[in-house]
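All protein chains but one are shown at their positions in the complex.
Chain lettering (A and B) follows the sequence in which the chains are written, and residue indices restart at 1 in each chain.
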Amino acid sequence: MRGKTFTAFAVMILVSLLLTQCTPTAAPPAAPTQAPAVAAAPTQAPIATTAPAAQKRVLRITFSWPDRIDPAVGNDYAGSTSLANLYDTLIFPNAKGGVDPWLAESWDVSQDGLTYTFHLRQGVKFHDGSLLKASDVVYSYDRLKAIGEGFAYLVTAGVEGVKAVDDATVEFKLSNATALFLPSLVRLYVASEALIRQNTKAEGPYGTDGDFGKEWLQTHDAGTGPYMVREFPLEQYLLMDKNTDWWGEFHPNAPDEVRFIGTTEAVTIRSLMQNKELEISDQWQSFEAYQALEKLDGVKIAPLQSLSSFYYMINNKKPPTDDVHCRRAIDYAFDYDAAVGLEWPGTRQMVGPVPAALAGHDPNVFTFKRDLDKAKAELALCKYANDIANYPIKVQWVAEVPDEEKWALLFQANMAEVGLKAEITKAPWLSLVENTSKLETSPSIATIYVSSDLPEAGLMLKQRYHSSTTGTWQQVEWLQDPQLDAAIDDALATLDDQERFAKYAKIQAELVDRAVSLWIYDQVEKHAYRTCVDWPAARGETSAIMGYQEYAAHIGVDCQ
Amino acid sequence: MAEEVSTHRGSVASITPEQIKEMERASRRENLGRNWYKFSRNPLSVIGVVTVILLILLATLAPLVAPFPKHAGPFTDFAHAKLPPEWGHLFGTDQIGRDVLSRIIFGLRSSLLMGVVVLALVVPPGVLLGLLAGYFQGMWIEAVIMRITDIFLAVPPLILALAVASVLEPNLWNGMLAVSLMWWPWYTRLVYGLAVALRNEYFVSAAEVTGASTAHILFREILPNTVSPILTKMSLDVAWVIIIGSMLSFVGLGVQPPEPSLGTMIADGARYLPDQWWIAIFPALAIVVVVLGFNLLGDGVRDMFAAQET
Partner (left out) sequence: MSLLNFLVRRIIYSVFVLLGLSIVIFLIARVMPGDPARMAVGARAPQWVVDRLREQMHLNQPLVVQYGYWLSDAVRGDFGLSLITQRPVTTDIKEFLPASLELVFFSGLLSAVGGIGLGIVSARYKDTWIDNVVRVFSYFGIVTPSFVFAILFILLFGFTLNWLPIIGRVHEQTAVPPLVTGAITVDALLAGQFGTFFDALRHLLLPAISLAMGSIAQEARITRSSMADNLSKDYIASARALGIPERVVMGRFLLKPSLIPTVSILGLDIASTLSVAFLVELIFNWPGLARYGMNAMLHKDLNAISAVILVLGAAFVTVNIIVDIIVAQLDPRIRLSATRSA
């Protein structure tokens, strides 16, 4: 008897399994793609009256996870994009590399360039309905400084103090004049002091500030931005609703609902795109995956300009690359065209030591081209020339970016042509970070993408070639040159654009002449997107700094 | 089987030691012949043996049999990247233009090596500990050994192997070490159970009475009677070790590129699915064939010894 019921049960389960497998194809109404049309009305935004039908506009984007949305913690791609959508900042980065007024309607700078006074927009409301005050800006700054994570290194450098003059005025005092201060405010996300204090746990590492609301802010927001957190199951997705009370101007077809999905799995992205369940893809797909996505109906690839470049950072302190001639030999021997050819169309070889999209980049600086004769001539001048077989060039590439193997192998083949021996190894990112922290363990070459946080050439010069970053993964060159440091600092303290850019140009020329690095290409950030999305970034109309490409308030969604 | 051996021992008085040795050898030869007969009667076992032998040959002769041996190392040929399977490249080429078949053949090396080395590292200590714990049942040695064994058995071996491998520098040898650290308790437990049963057997007591050393009792009296279960477990374990090895390299904790391994080939190739399916699917099939071969072989060995028992 028991056997019979058991078999019956087994059969039942099997049948029901088969049924569940079949339903989507058999009965279209159950298919997920149809769902949005049905479950629309309640959250219908007033803005969308121009839309043909009462349909919820949804924008779905995939990201590489985790996503950290605490304004004092998040600083990677997913985090800075989320923060830009959830919070407002005093100023807003524009497509030309400059900044526009935002929460600050205007500002004054003192003669010595040490005091900035910002006049705040009135009537701006936080997502809980309370009004923005100058004290919230001060609190946001203090919180960022005390926690010290996220973009703190950028915003708090060189700031002596911040105070609220009155409810509508904030004053920043700097310890030295720097052209980087104003643009850095793009990373000061303004949060509500009252809301954070309400949600602060008394126990925590920050003394009287307890945990500074860190636990709560992980899954909630306290901003004034165009979108607000509805649901954030960590590890899965971040779901945001449109803030209809936002003071700024939405795109007429701006999405009512924005969902950041935490996956970069190729087949998943492909299925989602095909099923019209994804509007914009992440930027981490393989070349082949983009080619395939491009072939889907109504899907295009947007190669966005970015502030990130691909470097083979050459160690200037270790043999054989401590000799400038050996370095030049490498720079002449490398096949740039082949390297660029492995990337998406639109990618360009790097011109000079900083990305071309930065303000202050010198487009006329000397650029290395493959020239085997010159490479051999330079190699002959290198002091290790007679014994070069005993000085292999040790190259480490980042294990987490499997595509890098292609360039590593290309490099190896190119060097072999002029008689340089390259030993390539793959290192997990964290090991590479550790290896590059000491000269003894630093490889001859580390292959690293570095992105500029601000659209200013000076920041990149400082980040890549100044002694303050030696011993981090951002500078494996180990330049440690006091004269160069002084020149960079001097340029940064020059507030006049023309004058400052001229100083940048001089530094760029010198770095190229010394062949301190192998500059490969400026990265284009590839995203697949559906053409029913009106995406300013795809037309080059947004700032190239990280986080503003997917600024949902300015994106129009008009999809079925 | 225990009975069989003890009767040998029982007739010690009338026969010289040389004669015993000769008889033992003869019976072993006879056993071997009989076993092989039983083994070869099952076509599946024969398929297993043939597959395993072929795989071992392929792996050892890789530089000779692989169509493009150079493709197993640092090599690029972007002009011929992502070619679908065709006559010149039976399994196609990968994203860097390397022949997938050649890389699979070389990838077999690390898989097989994993199986062999892990068992070589694991069986001797595992068996020794099991013998000690079983023979000294009720004493502190047993308590210490078996409680430690229980601790390691409290978590599925894959989890601790992943944890250990993630701590160490990722490479093939550390992967082997990680798996080995988690695998010995299985042998300890197996041999312990057998030794506990055997230590009360007549022939063991007899050896004790005649003043044989502990080492003699452990290795000459008890150990020979645990060989067939150990061999059975080993032949079945090879397949599991290879699977676990491929799992480690799948998440990047095993062999490092450009050296090929089946697990990393699948993980890397998965990025090119579904269009360039051959980059991931052929290595996946290769794992299936390897594991299937060892599994059939292991089943054959088990059935052979099981038949002997009855």
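Things to note:
Basically, a contact is a pair of C-beta atoms (placed from the backbone, for glycine too) under 8 Å apart; a residue touches a chain by one contact, two chains touch by 3 or more.
Computed from a predicted structure; not experimentally measured.
Only one of the listed residues, A:165, A:267, A:389 or A:416, touches the absent chain: A:267. For the chain left out of this panel, the touching residue among A:95, A:433, A:495 or A:532 is A:433.
Of the candidate positions A:122, A:175, A:244 or A:275, contact with the hidden chain is made by A:275.
Residue B:251 is the one among B:20, B:177, B:231 or B:251 that touches the chain not shown. Residue A:215 is the one among A:142, A:215 or A:241 that touches the chain missing from this view. In the full complex, chain A contacts the hidden chain through residues 1-4, 6-7, 9-11, 13-14, 17, 20-25, 32, 35-36, 39, 60, 66, 68, 70, 73, 75, 147-149, 152-153, 205, 214-215, 218, 233-237, 259, 261-263, 265, 267-268, 270-272, 274-275, 277, 430-431, 433-434, 472-474. By the touch definition given at the top, chain B reaches the unshown chain through residues 146-160, 162-164, 166-167, 169, 189, 192-193, 239, 243, 246-247, 250-252, 266, 270, 273-274, 277, 280-281, 284, 287-288, 291-292, 295-296.
The definition used in the following text is that only the chains that are shown with their structure count from here on.
In whole angstrom, the spacing between the mean C-alpha positions of chain A and chain B is 47. Those residues of chain A that touch chain B in the complex are listed here as 266-267, 270, 286, 288-289, 292, 338, 341-342, 399, 402, 405-406, 408-410, 412-413, 424-426, 428, 431.
The part of chain B that touches chain A in the complex is made up of residues 74-76, 78, 82, 95-96, 169-170, 252, 256-258, 268, 270-276.
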